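Shown here: the complex without one of its protein chains, the others still in place.
For chain A:
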Amino acid sequence: MSTTPPASMEHAQKAPMSDLLICEHCDTVYRRRPLARGEVARCARCNAVLERHQRIGLDAMLALVATVMVVFVLANAWPIMTLGLGGEQIHARLWGVIIMMWKQHSQVVAVLAAATLFFFPLCKMFALGWLLIFGRSGRRAPGFVSVMVVLHYIGPWTMSEVFVLGVLVSIVKAQMYFDVMPNIGAFAYAALALLITVFSSIDLRQLWDEIPAEPSP
C-alpha cells in the first residue's frame, strides 16, 4: 500500500485547498490522492484514519437510508420481546420502555433513551434522505449547509447498536425467572445494528465534495 504524501510549503501556497487533507487527530497536512478500492489512508504521524475509499455512491446511500427507515419502523412498531406469565402476556416496545421509565421517576433515563434511540436516529435518516434526494440530481438541498452541520453534531449520539446488546442481556436475565421470547422487534433491531455498521464506514463529509455548490452568480 502506497502512503499518502505529506504536503510542503509550496503545496500549501499553490495547490487548490481541495487537494490537501489535514489529519483530524494531529493536524498533519497531506496531499490528497485517489484511493483504490478498499484502501484506507492512514496518518503517518498518529496512525489515525485519514480517508477511506468510498465505494458507496449517492444512489446506494439513498437506498441504504430507505432500508434503514423501513427496518426502523418495524423495530418500533412491533414488540421487541414478549413475556408470558400464567395466561398473561406483556409486550415491550421501545416507546413502552421510554414511557415506563418516565413514570418510574427516571425521567433522565427516559429522555436519554428517547433521544439516542429514537429522535437522533430518525433525525439522521430524514436529514440524509433530504440531502440525497436532491444530491442525486446534482443539486444541493435547501438548507444543505445547516443540515450537514447538524449531522456532524448528532453523529456520535445514536445508540441503537448498544440497545441491541441490551435486548440480548435482558432476555437472558428475564429468562432466569420467566418465559421470555424475542419478538419481531428484536430481529428488526438486530438488522438495524448490521445496517448501522455498514453505515459507519461511510464518511458523510464526502457529500461536501460530491454535491458541489452552484457557482454563485
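We adopt the following convention: a contact is a pair of C-beta atoms (placed from the backbone, for glycine too) under 8 Å apart; a residue touches a chain by one contact, two chains touch by 3 or more; residues count from 1.
Throughout what follows, contacts and distances are computed from a predicted model.
> For the chain not present in this complex, what protein name does its UniProt entry give, out of "Paraquat-inducible membrane protein A", "sn-glycerol-3-phosphate transport system permease protein UgpE", "Cytochrome bd-I ubiquinol oxidase subunit 1 apoprotein" or "Thiosulfohydrolase SoxB"?
UniProt lists the chain that is not shown as "Paraquat-inducible membrane protein A".
> List every residue of chain A that touches the chain not included in the displayed model.
So the residues of chain A touching the unseen chain are 6-9, 11-12, 17-18, 20-22, 24-29, 44-48, 80-81, 83, 85, 88, 90, 92, 96-98, 100-101, 104-106, 108-110, 112-113, 116, 145, 148-149, 152, 156, 159, 162-163, 165-170, 172-174, 176-178, 180, 205, 208.
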